[in-house]
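Left out: one protein chain. Kept in place: all the others.
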Amino acid sequence: MTRPTRQMSRLILAALVGGVLVALGFACSGESDRREGSVTRITAPEDAIDESLMIALSQAKNFHHKARVYMSDGQLPLATTTVRQILAIPFPAGAPEAEDVQLDARAMLAKLLVAQGQVDAAMSIVDEGLAAATRESFFVANLYTVKGEVLQAQAELLVSTGQPADGDRAREVRKQAIVAFDKSIAINEALQKQILEGK
Amino acid sequence: MPGPGAELEQEQRLVEEAQRGNLDAMRPLLERYAPPLYGTVILPRLGDAATAEDVLRDTLATAVEKINRFTWQGKTIYPWLRQIAINKVYDVHRASKRSRRLADALAQELPSETDPEASPDAMMMAEEERTSHRGRIELALGELPDRYRTAIQLRLIEELSREECARRLEVTVGTFDVLLHRAVRAFRKKFGDRADVPDPRP
Partner (left out) sequence: MTRDDDTPSPMPAPDDVADAAEKARARAFGDLIDKVVAGRPPAAVPADERALLEVATVIRAATRPVELGAARTRSVVEAALATAIERKGGGSRLTDPSLPVAGVVPLARVRARRLAPWFIAGVTSAVAAAAVLVLVLRPAPSRDVEAAPPPVATHLRSRPADALIGVIARAPSLDVAGGATVSRIDTIYADRLAGFRERTLSGATRRRGSPGTKGGGP
């Protein structure tokens, strides 16, 4: 398998070059050690709150407020479009707030879609969000709750056809809804316990 | 060869078996959907074959690991896999400041959200996606000067040799090389400029 070997060679080369550059940085900063800041720049945490995070959060806030105005006006399609834009905001890579905000947006988006009868679309939004989640959070728990609601809506649609087969299927879907609600409860309980115990 | 209905039933059985704990049941599904995920979802958004393969591997691993979060809705699992792949592509772009501009351009140009009304058949969906990519690329190419557009068309799309391209454009090979280089630079710049255009999608 040559491709992984080339990839690893590139990584090692990058590490060596990086190591030499860091060394030169230390070497050349001899005089500037007395300047406050040279050590800090090297050791500044990557996860400090920075401008790019604030810009992304600000955009999310604006879109949510805008959607709220549309909802108050009864314009659900416009509210849906607006909330969907939150999912395209470029958050800084790895920022935990990104996942939280996007999961919250997905929950809202799914509810809007269900309100407009687009139940399948709502389920896709929910499933995609749960698949992308990297940790269990209150936002993931909330999305499971919304998943349960979407499944309930699906069950109602099936029952409304009046077909016996659909009625059977509706029963199965309701069971899935209960599983989703239970999952939400379990996540919330576990997280609350962790937070109360101070992690 | 099983019909589409039988194939979907088989897919559902395999997914449910994986959800019961036999993750190996996912193998046939991954082997079926890896090529279109790579060719129509990941590589067109990344542009680098090695990274695309890494992202594909990561996508499939995540799908297997999180198969219990998937809800069967009578449609293929492909849209769900596709969305995982797209999320991972964007993670790669966001982590790389260098490619962020291209990433933003792609975010505008190529669909990220899976259309819930999309074809239930995965291969048709992949073909629709490729057609959609091609349309967007052609739209961007259409905004380039004629000679740039022709250079890209002949070399990158029709894969004619440098010599043949030079002959058709009535220039030397060296001049054609310069033309192609400028053409790709112009395309990249054009694509980047289009990132500033508001997202027309609903």
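When the chains are written out, they are named A and B in that same order, and each has its own residue count from 1.
Throughout what follows, contacts are C-beta pairs under 8 Å (C-beta built on N, C-alpha and C of every residue); 3 or more make two chains touch, one makes a residue touch a chain.
Nothing here was measured: the structure is a model prediction, and the numbers come from that model.
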| item | value |
| --- | --- |
| Absent chain, residues of chain A that touch it | 1, 6-20, 22-24, 26-27, 30, 33-40, 43-45, 47-51, 53-54, 57-58, 60-61, 64-65, 67-68, 71, 79, 92-97, 99-101, 104-105, 107-108, 111-112, 115, 134-139, 141-142, 145, 188, 190-195, 199 |
| Contact footprint on chain B, counting only the chain that is left out | 23-24, 26-27, 30-31, 34-35, 38-39, 43-50, 53-54, 56-65, 88, 91, 95, 98-99, 101-102, 106, 130, 133-134, 136-138, 145, 147-148, 152, 155-157, 159, 162, 174-189, 191-192 |
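Rule of thumb we're sticking to: only the chains that are shown with their structure count from here on.
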| item | value |
| --- | --- |
| Rounded Å distance, chain A centre to chain B centre (Cα mean) | 22 |
| Residues on chain A engaged by chain B in the complex (per definition of touch) | 3, 6-7, 77, 81, 84-85, 87-88, 90-94, 118, 120-121, 123-124, 127-128, 130-132, 147, 151, 176 |
| Chain B residues touching chain A - in the complex, by the definition given at the top | 50, 53-54, 62-63, 66, 69-71, 73, 79-80, 83-84, 87, 91, 94-95, 100, 103-104, 107, 112-114, 116-117, 199, 202 |
